[in-house]
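Here's the structure, in structure tokens; my notes come after.
Every protein chain of the complex appears in place save one, which is left out.
Here the chain labels run A, B, C, D and E in written order, and each chain numbers its own residues starting at 1.
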Amino acid sequence: MKANKPQLIIEGKRVDGRTPSDLRPIKMEVGVLRNADGSAIVEIGNTKVLAAVYGPREVVPRHEEQVDRAIIRCRYRMLSFSTMGERKSPAPSRREIELSKVIREALEPAIVSSQFPRTAIDIFVEVLNAEGGTRTAGITAASLALADAGIPMLDLVAAVAVGKVDGVIVLDLNEVEDMYGEADMPVAAMPSIGKITMIQLNGVLTPEEFKKALKLALDGINRIYNLQKEALKKKYVEIEE
Amino acid sequence: MKANKPQLIIEGKRVDGRTPSDLRPIKMEVGVLRNADGSAIVEIGNTKVLAAVYGPREVVPRHEEQVDRAIIRCRYRMLSFSTMGERKSPAPSRREIELSKVIREALEPAIVSSQFPRTAIDIFVEVLNAEGGTRTAGITAASLALADAGIPMLDLVAAVAVGKVDGVIVLDLNEVEDMYGEADMPVAAMPSIGKITMIQLNGVLTPEEFKKALKLALDGINRIYNLQKEALKKKYVEIEE
Amino acid sequence: MKANKPQLIIEGKRVDGRTPSDLRPIKMEVGVLRNADGSAIVEIGNTKVLAAVYGPREVVPRHEEQVDRAIIRCRYRMLSFSTMGERKSPAPSRREIELSKVIREALEPAIVSSQFPRTAIDIFVEVLNAEGGTRTAGITAASLALADAGIPMLDLVAAVAVGKVDGVIVLDLNEVEDMYGEADMPVAAMPSIGKITMIQLNGVLTPEEFKKALKLALDGINRIYNLQKEALKKKYVEIEE
Amino acid sequence: MSSTPETPIIPKIKMNAILNVLAKGNHIDKRPLLSYRQIDVVKNVSPNADSSVLVKLGYTQVLAGVKLEVGQPFPDNPEEGVLIVNAEYIPAASPTFEPGPPDENAIELARVIDRSIREPRAVALDKLALIPGRKVWVVWLDIYVLDHDGNLIDAAMIASILALANTKIPYYEVDQASGNVKIDRSKTAGLLPMNKLVATVTIYKIGDVLVVDPTAEEEALASASLAIAVSEDGNIVGMQKRGLGAFTEKELEQAIEISLNKGKELIETIRKFIT
Amino acid sequence: MSSTPETPIIPKIKMNAILNVLAKGNHIDKRPLLSYRQIDVVKNVSPNADSSVLVKLGYTQVLAGVKLEVGQPFPDNPEEGVLIVNAEYIPAASPTFEPGPPDENAIELARVIDRSIREPRAVALDKLALIPGRKVWVVWLDIYVLDHDGNLIDAAMIASILALANTKIPYYEVDQASGNVKIDRSKTAGLLPMNKLVATVTIYKIGDVLVVDPTAEEEALASASLAIAVSEDGNIVGMQKRGLGAFTEKELEQAIEISLNKGKELIETIRKFIT
Partner (left out) sequence: MSSTPETPIIPKIKMNAILNVLAKGNHIDKRPLLSYRQIDVVKNVSPNADSSVLVKLGYTQVLAGVKLEVGQPFPDNPEEGVLIVNAEYIPAASPTFEPGPPDENAIELARVIDRSIREPRAVALDKLALIPGRKVWVVWLDIYVLDHDGNLIDAAMIASILALANTKIPYYEVDQASGNVKIDRSKTAGLLPMNKLVATVTIYKIGDVLVVDPTAEEEALASASLAIAVSEDGNIVGMQKRGLGAFTEKELEQAIEISLNKGKELIETIRKFIT
């Protein structure tokens, strides 16, 4: 038990005033960088993540290329001043190494990689500010950046965490809920084809709680998915004008 | 002088009850891993070492291959919980780097590397428990693993340390004798062709003591060599049945 | 302001007795190593720097070669016991990484690199003793080593620092002047063709002081340039005899 | 950078043969799809460790060892001991493993096991303070994959839980005044306190079927997997999807069901090997 | 080893076109040679930082952030705070940047900016002692290049000075007896004290002309550049020649003159964005 745990649910409301099934406010912007082939920023509450995509491009070193598909490479990292408290060391942490893999494997099912054999598609996820949900915001942003880069995908991937705080299943954990809650379960999916591409559970749930949490996550994902489509439309509409 | 040195020879007997020319109890088993091309475990006293061999196989990166021979690559390392006292850091120590080279050069004279040009033979020595004599047990085990992998050799290589404790030349130092003794001299040889492939001395010996110690080492090596042959026979007899 | 700053100019003289426009005593020797293609040692005051050059030679790894020129590679580093006070860690410091680049870019303008496409010219600068002016002594020495290696150059590169101590513009800062002075400005040039190949300023100068300092630096560079030519003549005269 | 791993080269014929066998409801070694291979346990492999357990799951071999050291607590948990989990795939374990520091697969394995032990409070870390706020036991759990024939997480979890549950705390004396702790590994002060047992059940999706405990050959054909940690009290205490593929919601629900059943079995097996 | 960088491949025709435009006195985007692109500033991009500022210089984007920590002073400056500057070129910023620790270009950029701030005493480090000789504020300035369209040092310097000048010192309480410092980032104890503002003006030599603020395409044709730091009181407070080429004495003098003029302009721009 962490010391000094605050009360997280008071009269049915969460510390930031949301109900259990509320998302935090979300902002998405596509095409925010000039050099990258695709890019996007996603803000959810105070969490802010930049994603950039390069590719399909030549694989260096060449021996890593695969004859029947593009390889997907992904790096997730947090800027040194993006976290609460002390400065984060810029050396890659074990957490960042794991999440780079988790995010790659959340996006790979959506990418039609067979279309670009012997190439690489590089995804960079940079956390500008971290207050809960950086991996899911990173997946959501990277999916937009992939679309912005014109990479063919089966569907967009949208992601959000659910969790359990003070015994209640809640959507989209913020930093405090993540730190002191009983469970944190990030989920990613391709909503229109009904496929879950990422799920992790960090914490304890009964089987019933798990089912309820999964439903809530998929519901949140659908809402985020709609925002993604709007963000893409907005960019491409603007350009056409 | 190390603080708190215990008395190491009492009435002609060593701390573990052995006479100066006794080996510790030895167990050898060949073919202990499924994936490796060859493998063996050697136990001598409480020291336990696993060796595995892959090869001859393709050299990656290719520019390291040699046109007229197989290159031999060797890594010696200690598992983090294999040593007395505190946990060993998994970062390779200078000692482990040196011993990787020493073990490689103890085995290379025996390997007919000209038979497999442009290939690599990889030897991995993992110390599961360290109580004195891990490099020599590693050489003995690696030699069995090479034989198990079907690598052509001029002879098996067998190894053991001799040393000087409380002024007495003794065979096969255990951890305490190694730590507090006056000299530690590991030796490896190909017994049937009379070649010494490794010798190191860590400590002080008079020229006469050196000669005596070398004889004792070669005698111990012969005994270990016979056990190696038995272990190989046992494995291959078993398989034939 | 550094604590305990000593007085650096007393009655127009500097701590080591020089006038503001004096260089420290200089010694240069060319061809001091057998294996290197070119080498030189330059001593200025107690600062002592060894430079060695290999090349033009094959580029490893090959993909770094350039089709229209030789690449120049340069490493500056300080031996662990070369500095005042505590031992310097042998891990490359950020300062050493920056100076390797600065020295390379001070020498590149002089090297006729187009003459040796697809090759590398490697320059190693080793600081044997550091008491101010190691980068400029390194450039001066490396330029001699390049000439000794027979690398075609537009001109020799000579270098020296100027600075401001106790309000006075002085030539060739020593360690104490560098540490406690108000400005340190190392300059390198190809004197006979009037090109400045390196200039850095660490400190504060008025525009007028800058002009004065630059003139003084170029004057010092000329004197060093003449010593370089003598040193080369001496080596090759000696050999011819 | 995390990068798509190299696709193992499996001849088409062999691949189809394996898929055919699985489609008929069996592993290639004839087990039913939802049964585990034989589990062998060897304790005290490394006597210098405070505990060490070798687990053989079929031909897969994993060695887990524990060392206890005296150290400082984390500032946000000043009255609890510290658990640190590391894993390495030694290059002897597979022709495709390379020497070097742990790669993303080893790091992920260690972190999945760490969370699955930490979250249900399997180890009673609150009983490991020596001088609250200043000195606590640091439990180093190191996992070595010695031979890789598939299903590493489940094998590593069995070895880890057994290594922890069999850990002997070295004899120690605390001088509360000076803050010094003297430890003597030749004697013991009892077993590491455990709250509950945990197992992971990893469900692999191969073609259209869900299986547990595949061999390495089978595993190479899986499009995705889901490691589910279950505790002896029937809760889900950790989860990690891996691989290039995806699951439907229905498959997830099946996977949970399988894990609750098989987890119970594995925990019974684990219990047998606790001193 | 520092190594000659790869020459960017620019088609001859394009190269000549750019050089022609520059020879006529304009950048390729029509600006005069000695004028800067538009400068946009976004503050508080990373609320968890004690300050963060995003600067857009044309399409170039640099994000600088500050974190304050309590630490020890340097032994030779026991009564002053500590400033530590780091820079990274993130791989998103250019197709030629690679992931990994800062390379020599990032290290040089950080060190040039560090010296240009430190030497004129732009930050009043002498006001940052908490317990003189024992505890001081450590100012971590981290610079991230997010998008590279030329002239990174000047953009990074604007972002850095703005990040520093807008830094809020967290509320703190010093217990002089025990030497403990409690900090509470939810409140603030005022702004980081600054002595003066600084800007760098980098002069690029392209063909025979001297220009400021080139785009990435133009910059690739420069034979050499000279970053000159100027302070608001009209002094030269730092200088760094970069690149494979050289300058004549006359060019150096012109560069100084340009930097003093343009530096004044940049400092006026910077001043507008300080709280």
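Here, contacts are C-beta pairs under 8 Å (C-beta built on N, C-alpha and C of every residue); 3 or more make two chains touch, one makes a residue touch a chain.
Everything numeric in this text was worked out from a predicted model, so none of it was measured.
Trainee: For the unseen chain, which displayed partners does it touch in the full complex?
Mentor: B, C
Trainee: Out of B:Gln7, B:Ser89 or B:Thr206, which residue would touch the omitted chain in the full complex?
Mentor: B:Thr206
Trainee: Of the residues C:Arg14, C:Arg75 or C:Lys195, I need the one that contacts the missing chain.
Mentor: Within the whole complex, the residue contacting the unshown chain is C:Arg75.
Trainee: Of C:Glu11, C:Asp68, C:Glu86 or C:Glu208, which residue touches the hidden chain?
Mentor: C:Glu86
Trainee: What residue numbers in chain B mark contact with the hidden partner chain?
Mentor: Counting over the whole complex, chain B touches the hidden chain at residues 1-3, 64, 66, 68-69, 71-75, 94-95, 97-98, 100-105, 108-109, 113, 122, 183, 185, 190, 194-207, 210-211, 214, 218.
Trainee: Where does chain C touch the missing chain, residue by residue?
Mentor: Residues 33-36, 39, 46, 48, 50, 52, 54, 57, 75, 79-87, 90-91, 122, 124, 126, 128-131 of chain C touch the chain absent from view.
Definition applied: only the chains that are shown with their structure count from here on.
Trainee: What's the fewest number of moves from chain D to chain E, given that each move must go to a chain touching the current one?
Mentor: 2
Trainee: If we define chain centres by averaging CA atoms, which chain lands farthest from chain D? Would you check?
Mentor: Chain C.
Trainee: Have a look at A-D versus B-D and report the one with more C-beta pairs in contact.
Mentor: Here the pair linked by more C-beta pairs in contact is A-D.
Trainee: Going through A-D, A-E or B-D one by one, find the pair whose contacts repeat those of C-E for over half of the pairs by residue number.
Mentor: Equivalent contacts to C-E are found in A-D.
Trainee: Starting from the mean Cα coordinates of chain A and chain C, work out the distance between those two points in Å.
Mentor: Spacing between the chain centres: roughly 51 Å.
Trainee: Taking the mean of the CA coordinates per chain, how far is chain A from chain E in Å?
Mentor: About 31 Å, centre to centre.
Trainee: Find every residue in chain E that makes contact with two or more other chains and list them.
Mentor: 99 - these are the residues of chain E that touch more than one other chain.
Trainee: Among line, ring, star, complete and other, which best matches the way these chains touch?
Mentor: Topology of the interface graph: linear, an open chain of contacts.
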